[in-house]
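The structure's right below; bear with me while I get my questions together.
A single protein chain has been removed from this complex, and every other one stays in its place.
Let's turn to subunit A:
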Amino acid sequence: MSLQLSYQPNYYSIDDILASQERVPCKVLQNVLGMGKLNPSAEDKDVKAGTELELPVWLVASDCSIGRQPIFAPELPKIYKEAYREILKADATAVDLHKFNVYFYELGAYVKQFDRKDDVHAILLHTFTTRFRLIMDLAHNSESNPTVEQKLDMLERRIYRVGHSARVKLNSWLLESGVQLQAANMVTNHRKRKRVDDDLFN
């Protein structure tokens, strides 16, 4: 099994391109000459200092990381703001992360650089670690039911998919060639075991 998933985003990573396409609200700090097109609502040729724009994150992130005087002052997108962070803190497993953003973690890795308090960093880790059990349970127990992954963001989905296919292989190995190791009837009947995988006990 390849370890493709442990990728670092590279130039050709489609996920990275899609994730960094997301727009973040930001404020222009200096006059930007000849870039009036950035602001579709104004007819001017230049963008004036103080204008508020929504720009794709790849543009803003590269502007911030070069080390010269920044042109834009980015803000956090709303899903990483306090109110949403509280939701995630309360119970990350109940959240439909896919609705928050398809690339919640990828985008988070970009925007957490705009956050000086490191709250975003903490919430990303918290979300992932709490939801890991959910992903693992889904991968281990769902039959080929495509709806289960709807609440997962893309990164989680990929982990879920490889986990799921590995689990299917293991289960079919346990079942194949008519050699079934069965759990005791008593166990199945009493529902003593939390996870009674019906497939395994037929």
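Going forward, contacts are C-beta pairs under 8 Å (C-beta built on N, C-alpha and C of every residue); 3 or more make two chains touch, one makes a residue touch a chain; residues count from 1.
The working rule: contacts and distances are computed from a predicted model.
> Out of "DNA methyltransferase 1-associated protein 1", "DNA replication complex GINS protein PSF2", "60S ribosome subunit biogenesis protein NIP7" or "Nicotinamide-nucleotide adenylyltransferase", flag the one the UniProt entry gives for the chain missing from this complex.
Missing chain, UniProt protein name: "DNA replication complex GINS protein PSF2".
> For subunit A, enumerate the residues touching the unshown chain of the complex.
Residues of subunit A in contact with the hidden chain: 1, 3-13, 16, 20, 58, 61-62, 64-67, 105, 108-110, 112-114, 116, 118, 121, 124-125, 128-130, 132-133, 135-136, 139-140, 155, 158-159, 162-163, 166-167, 169-170, 173-174, 177-184, 187, 193-195.
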